[in-house]
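Okay, here's the structure, questions in a sec.
Only a single protein chain was left out; the remaining protein chains are all shown in position.
On to chain A.
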Amino acid sequence: MVAINRKRKAVTRDVAEDPIAAPGDEFTGGDLEGVLSQSEDESYHSGSNSEEELEEEEDEVDGEGDDSELEEDLEVSEDDDEDIREQMRNLQTSNPPPSHTNGTNGDLQNGQDFSDNDLDRFEDDSPNYTVTTDANGNTRYIYKEIDPVYDSDDSDAAAGVNTIGDIPLSFYDSYPHIGYDINGKKIMRPAKGAALDSLLDSIEFPKGWTGLTDPATGKPLNLSREELEILKKVTRNELPEEGYDPYPDMIEYFSGKLEVMPLSAAPEPKRRFVPSKHEAKRVMKIVKAIREGRIKPYTPPVEQENEDPELINYDIWADEVPRPDHIMNIPAPKLPPPGYADSYHPPPEYLPDQQEKAAWDSTDPEDRDKEYLPTDFGALRKVPGYDNVKMTFERCLDLYLAPRVRRSKLNIDPESLLPKLPSPDELRPFPTVCANIFRDHQGRVRSVSVDPTGTLVASGADDGYVRVWEMLTGRQLWNKKLSDDEAVDVVTWRPSKDTAIIAAAAGETVYFTIPFGLHTVNPEIEQASREVLDSGFGYQANKPTTETNINKEPTATWSRPSTSLTNDGVLLTASVRSTIKVITWHRRGDYFATVSPKGQSHAVAIHTLSKHLTQLPFRKLKGLAQTAQFHPSKPIFFVATQRNIRSYDLSAQTLLKIMQPGARWISSIDVHPGGDNLIVGSYDRRLLWHDMDLSTKPYKTLRYHQKAIRAVKFHQGGLPLFADASDDGSLQIFHGKVVGDLMENATIVPLKVLRGHVEKGALGVLGLDWHPRHPWCVSAGADGSCRVWC
């Protein structure tokens, strides 16, 4: 066996050398002969050399084996030498095989051929070429094909490789050959079995049948089971090798188990149980990288279906403009022009026969290869218009049904955009109906005021009367004419339950009245009220000596009125320089402020009732003073001019804030009992809510009236209500809830429009007041009536 092995190797070597000589084939010219002989020699030498080398190698390799065998080997090799030389000769002179085959048939044929050639060679010793003349008349040597001997299994020489390149084999369909080998020889089409054979083959699959044809050879491609197995593994990205375990069990050489015979006797190093600093460092590095986002966590790759979303396809001819012909301009491929079949009068050969027509009709419209069956109309005018219409319709339908981007319409319920306001029904109680009408005044009622006990209403009108009414029954209990020629502009009760004093202003005089005879004026209260009014007389008597007002007239004159007034309870008057339009009390009832808008530097005066003292703290007001009010709890005073509202700290005598409601002409203001909010009514029909903590601009503007707003008022008795009175004869009631939480804004809900007052002389409702506890409000109308709303 070894001998055969060795022989084969040797031959292999020889043939391997052969291709070096073979290229000589391609050379033309006289040198070839010499070259050939030379090559023969070389091949010979090389053959022997190689043999010796081999033997030496074998010696080295088998050196350890038996000597006898070696000797035997040597002998054999020597015997073989002659054979090999002969074979070499045979090899060089053998005829070309009719075809290159891998199959067994071919091998058999080759074997036969070789035997024939061998015979021939021994018979004639003719040169191995023939001389012919080529097309030019030159001599041409045609050498015989070098035929490798039968048992030279040449693996290097790619036997029968088709050199036609990347050309479909179908090009050779009409030829007996299927291509050319490296030597330019035709590779003949393998003999194909008869139709019966292929049928048999198809019925009974031969072993390893794949149904494929080897494109290189044109023969059926047979794969053995092992090859298939390997292919399968390759397609699965597995190792093709058999029996390879990619996940072998781990052998724990170093485990916590104490081995009887440890691999190392060394004591366990510290690093085994001390956490590695280096690893910690690396981990921290990775952690840091993850935190910074340099390392992204693994996400399984998204299975991409057919289309890569990142792959953008551009339709470069989408909006193609006709351009001059240029090499860089690739025009859009043209649609094939209509052929004969599309003609309305096609040649008869394009017309379908009955069978084709039936076939066309029977197939589904989607499956037809042509949409249009050639029809002969004979003339264009005979083409029915309907088809055109239908075609147009279908095209439009195509366009219409073509998938487009679905645009979601913005579908918002307009109700949802409205602010969420509670329903007025939930905000009860608030005044809804007129419960009472007080009619007795001649001329406009300018002002109303509910007394601190909540049972009486005082009203002042243009007729100069102050009248007091029972709130619920509407009975007039008391009245007094203060002035014959001046209207009573403002009436207010002193804010104290211990006294019953009405302060009413007619012209430039404030009249302080104790309405004797009213049920609230019992002897105790009468006495207390008298004391309040009279206490200042002594003070005034003492004062003038020190600070005399010689050079200028006094800011106000406090005096006891005439007896006719005194008998009816008007016990004190205070006169300033110009007509008083507003009286506003400090909550304790000692201080009150009067505003006379035309008074210029004397416009706003703060009076001390207990001292009969008048001060003019705001000498230089910018703009006409309209109204003023004390802060309900702090020593802060609000003065409203036409455009602005200024708040002053009375104790520190500083200006705190200037609020700009944005109204053109402020008519009235009221401060929320909490002290942080302010409502402003203006002659330009606006009601403005100021959150003084929020901004100097109004938090909310309510413009619901048709005409100027005359009066605004907060409910002072704990109900979250406020109201305004307007020249359009209506009052509007609002819910205005202020939450203690600074983060939450006030809730303002319009509740009710109270109509009833009649407009008279472009004036509607002039005054307004709330009951101190109940949700009742009183309004003063220009029509001479007051109304109570419950």
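Convention: a residue touches a chain if its C-beta (ideal position, glycine included) is under 8 Å from a C-beta of that chain, and two chains touch if they have at least 3 such contacts; residues count from 1.
Note that in this section contacts and distances are computed from a predicted model.
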| item | value |
| --- | --- |
| Protein name, per the UniProt record, of whichever chain is missing from view ("Glucosamine-6-phosphate deaminase", "Integrator complex subunit 10", "ER membrane protein complex subunit 3" or "Ribosome biogenesis protein YTM1") | "Ribosome biogenesis protein YTM1" |
| Contact with the hidden chain (one of A:Ala506, A:Ile525, A:Val595 or A:Cys777) | A:Ile525 |
| Full-complex contact with the absent chain, from A:Thr363, A:Thr473, A:Ser601 or A:Ser695 | A:Thr473 |
| Touching the absent chain when the full complex is considered, from A:Arg428, A:Arg588, A:Lys634 or A:Lys697 | A:Arg428 |
| Options A:Asn128, A:Thr453 or A:Ser535, residue touching the unrepresented chain | A:Thr453 |
| Which of A:Asn162, A:Thr375, A:Asn436 or A:Thr627 contacts the chain that the document leaves out | A:Asn436 |
| Chain A residues that touch the omitted chain in the full complex | 425, 428-429, 433-437, 439, 453-455, 472-475, 477, 514, 516-520, 522-527, 530, 567, 569, 756, 773-774, 776, 787-788, 790 |
